[in-house]
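The complex appears here without one of its protein chains, the remainder shown in place.
This part shows chain A:
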Amino acid sequence: MNFWDTITGNDLTREWKAIEARAALLPADYRAAWEQIKGHLFIYGDFTGRNLMPIVDSALGLLEETAADGQSIHDVLGDDLAGFCAALAGGEGARTFRDRWREQLNRNVARKLRRLGG
């Protein structure tokens, strides 16, 4: 990855294009699940989403393999898509949006408490 790509995220755009092109080949119910998976995974992303790329790639890999087997998407992922995505992203990308929001909240609460003389 060269400096220009790092700054602009050009390489990410390219990678996303390649990934979406792969996803477009999936059966319809798989594509629907894919859209949801992206939504669930987004909250685990860092600022650029770079940390998500390997996760997204492996999730898509699973969908490709299982679709080729002719399994239904329900047989593959069950009912708990959010849980699946959390498990996928687990441990990866320690500093996510959510952590930052939580920190911010804690800081604000602490500041308000101090002001109250607590």
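Here, contacts are C-beta pairs under 8 Å (C-beta built on N, C-alpha and C of every residue); 3 or more make two chains touch, one makes a residue touch a chain; residues count from 1.
In the analysis below, contacts and distances are computed from a predicted model.
Undergrad: Pick, from "Dihydroxyacetone kinase-like protein", "Transcriptional regulator, PadR family", "Ferredoxin" or "Xanthine dehydrogenase family protein", the protein name that UniProt gives for the chain of this complex that is not shown.
TA: According to UniProt, the chain not displayed is called "Transcriptional regulator, PadR family".
Undergrad: Residue-wise, where is chain A in contact with the chain that is not depicted?
TA: Spelled out for chain A, the touching residues are 58, 61-62, 64-69, 71, 74-78, 84, 87-88, 90-91.
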